[in-house]
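Note that this complex is displayed minus one protein chain, with the remaining chains in position.
Per-chain residue numbering starts at 1, and chain names A, B and C are given in the order in which the chains are listed.
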């Protein structure tokens, strides 16, 4: 499905329930914090070296995919509310990151050198 | 841009920097918590009744759009890592929510009745 | 209850369940993201001008207080794991903030001037 059709489906779902009244940008940001919290619950006690095995279980994988869906729905609603597009936001940020993390300098290093002694 | 091309651009960006070594599903979830935290910083002290005016300022709007980009990039990387697609996750969750929140019962009510006395 | 006794109670609770094996600093940070997400769920659809009224309802207030408890328990476990103390972390940060936000300059302004055009 292309992104326009996806955004239409999400916006329409909220509209049918008259949820626009709750969905200003501030509330949607808070809801994103809430849903990303649920996403973090899925793997919080799973060690890095056990993650691939854990996600080989269809129930765990489905739980994580559902949380991804929740986060993406809120992101799309926030973009719609702001009159912007999710793909435009991604492309704009990739371009900024291309300058911030030149491939030849950033290669193999974590993205947060400020936190990396 | 369609979602396949967008995912390719994001995955390629990380690949050029050899960041796959950091990007297992657990670390990407933690990074999502971090970036959604930055997104929440933008409007945390802005009241609901001032949000639209605050986002009429191009600098504030750009700050929020950049954080949306960061969150979306990580979501796309997480989907790629799991061998799933962002649009499939959204459509699957919309279908689940259609049953969880029937339009005729959910209309005009907040989405979290459990938290709403 | 003083903070030493509180930390002992929390650490002992986890110890009785042999949960130290899950509670390294990384996992505790992820768990904090999860619990702060639940905390954000409580008021996400409540507008600023309705918050005091919403918290006058004992069930809503109790829901929020329980989430505060969850977050605080994880913070205390993280401090214990790091061999540091919660009160020391607070006092250290207050001192840093005293320099970052001098009272005569910060008075009446939001704390995040970078996000405030």
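Here is the rule we go by: a contact is a pair of C-beta atoms (placed from the backbone, for glycine too) under 8 Å apart; a residue touches a chain by one contact, two chains touch by 3 or more.
Not measured: the values here are computed from a predicted model.
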Residues in chain B touching the chain absent from view: 22, 27, 30-31, 33-38, 40-41, 43-45, 47
For chain C, the residues touching the chain missing from this view: 1-3, 6, 9-10, 13, 16-19, 21-22, 24-27, 29-30, 32-33, 36-37, 39-40, 42-43, 46-48, 51-52, 55, 61, 64-66, 68-73, 75-76, 78-79, 82, 84, 86-87, 89-94, 96-98, 101, 103, 106-111
For chain A, residues in touch with the removed chain: 26, 29-30, 33, 41-42, 44-45, 47-49, 57, 59-60, 63, 110-112, 115-117
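Here, only the chains that are shown with their structure count from here on.
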Chain at maximum distance from chain A, centres defined as averaged CA atoms: C
Interface composition of copies chain B and chain C: same or different, split at half: same
Approximate Å spacing (C-alpha centroids) for the pair chain A, chain B: 3
Separation of mean Cα positions, chain C and chain B [Å, integer]: 23
Junction residues of chain A - those touching two or more other chains: 22, 27, 30, 33, 36-37, 40, 43, 47
